[in-house]
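Missing here: one protein chain of the complex. Every other protein chain is in place.
We call the chains A, B and C, going by the order they appear; numbering starts again at 1 in every chain.
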Amino acid sequence: MSSVRTPDPNNPSEPAGGWLTEGELAETRARVPILYVEAVPVRVDADGAVREVGTLLRASMSGEMTRTLVSGRVLHGETVRDALRRHLEKDLGPTALPQVPVSVVPFAVAEYFPWPGESTFSDERQHAVALAYVVPVSGDCTPRQDALALDWMPPRDIAKEEVLSEMEGGRGALLRQALASVGLLG
Amino acid sequence: MSSVRTPDPNNPSEPAGGWLTEGELAETRARVPILYVEAVPVRVDADGAVREVGTLLRASMSGEMTRTLVSGRVLHGETVRDALRRHLEKDLGPTALPQVPVSVVPFAVAEYFPWPGESTFSDERQHAVALAYVVPVSGDCTPRQDALALDWMPPRDIAKEEVLSEMEGGRGALLRQALASVGLLG
Amino acid sequence: MSSVRTPDPNNPSEPAGGWLTEGELAETRARVPILYVEAVPVRVDADGAVREVGTLLRASMSGEMTRTLVSGRVLHGETVRDALRRHLEKDLGPTALPQVPVSVVPFAVAEYFPWPGESTFSDERQHAVALAYVVPVSGDCTPRQDALALDWMPPRDIAKEEVLSEMEGGRGALLRQALASVGLLG
Partner (left out) sequence: MSSVRTPDPNNPSEPAGGWLTEGELAETRARVPILYVEAVPVRVDADGAVREVGTLLRASMSGEMTRTLVSGRVLHGETVRDALRRHLEKDLGPTALPQVPVSVVPFAVAEYFPWPGESTFSDERQHAVALAYVVPVSGDCTPRQDALALDWMPPRDIAKEEVLSEMEGGRGALLRQALASVGLLG
């Protein structure tokens, strides 16, 4: 049985013990909520004010374009901080220079359910609980998984309904919360 | 020279020393930012989930209806907590039974400027900096100043553009931040 | 194989699907971090200021007295808010009248590891990640599990080293963070 994701040889800090087979992961997802971290990448000016917000573009199976955030599981034995850094590197590339926040208290706790109605957020694979962070990045971003591209937009543009509705799993609401948390939801 | 507001004989905890004449207040407003507290009153269910959000209705001079939040100055010598409780009582009446938060760290810092462009928020009288809180109230609210009425609405309805645009001083954005902070900005 | 905890017939809202056999739970604990909620019960005055902090007393196997907080798993399919309310009722009894916070953003994210060195917090059973809240309770508390008693102390007394060192799993540090979050760490 193959593993869910190919272990990444470039990332020596990935805790090998955390990887599960597809069968183990499916079984586990039916038993407990799965802990995730999510990050909204932003560009800031010298004063720390957010100038641009990044979303990851992805082509769905049906050819439709969707948007998502930096996102991934916290593995067994891994700290939240390490998971956040690992997924930032996985989704934005090794030269993004993210400023991982000094506190792991998130700006929002996003709860994803596989059935509708329970929450704003949905994930057909699982019940997931994500700790969400706004993360300034100052380097070059080179998304390297799933043929993703990274799209930077000013806060004003990204808050538009047509953009937010492209976010996967209801993450438009999470993006709004992110903008609100930095005082940029007009 | 008359004082800006009539001292309230029913409220013995009001720090008398904090009252300024109109002239003193005008002079002070030209010199330093004035510290405010603001509160978004909410009704919660037994689980603490927000079911309704309150706004104070006010008829403007021109007969137009506007909405605002619980709001007022922190006086000299007064703690933030005392100021918050005092203004909740002033604006919602003595039987509102507000649950003043255990922490005075606000969900947002709203900056009001007398000139446009600096911020989302404006106040023609002054540069004010407001610490904003979401405050559950469980009792009967009887707004008693400025012929205000208190209007309760479900989060979904209050987030509508036509409601938010009625908020004074750009507080529609603050209300959105409040909804975001409790996970209710869909 | 018996279940880890006896299902509670008095609590109809417990999501039956979340219960795991001991074997399933042990297996799951070896695969992913387990999501918990924790609550620091407090007594507040009319202004919302914390006057007393509660800890749950427990006699260990060896007869030693230890202290802990309201704590428990988030079950599969259960919201964080529901889990918090359920564990408050389980640990403080049905008449505690807890004020579950309006926001599920925690004051701290406590990471427990089964091995030393990774974190301030330890849990020999598992890697657990707990979202921690300060929760005012206004009713009567009647702890009903594990022969626990609830001990109320003023913030000043509970912050003492000899009390904090009695907290299980390093939760003395979490209690300090709770006090800091409400501005009461002198």
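Keep this in mind: contacts are C-beta pairs under 8 Å (C-beta built on N, C-alpha and C of every residue); 3 or more make two chains touch, one makes a residue touch a chain.
The model shown is predicted, which means the values in this text are computed figures rather than measured ones.
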| item | value |
| --- | --- |
| In chain A, positions touching the absent partner | 42, 44, 46-50, 81-82, 85, 99-105, 107, 134, 136, 181-183 |
| Interface residues of chain C (partner: the chain not displayed) | 108-109, 120, 173, 176-177, 179-181, 183, 185-186 |
| Footprint left on chain B by the chain that the document does not show | 20, 24, 28, 30-35, 73-80, 104-109, 111, 113, 118-119, 127, 129, 131 |
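In this text, only the chains that are shown with their structure count from here on.
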| item | value |
| --- | --- |
| Angle of rotation relating chain B to chain C [CA atoms, steps of 5 degrees] | 180 |
| Interface composition of copies chain A and chain B: same or different, split at half | same |
| Intercentroid distance (Cα basis), chain C paired with chain A, Å | 28 |
| Distance from the mean Cα position of chain C to that of chain B, given in whole angstrom | 34 |
| Chain A, residues touching no fewer than two other chains | 108-109 |
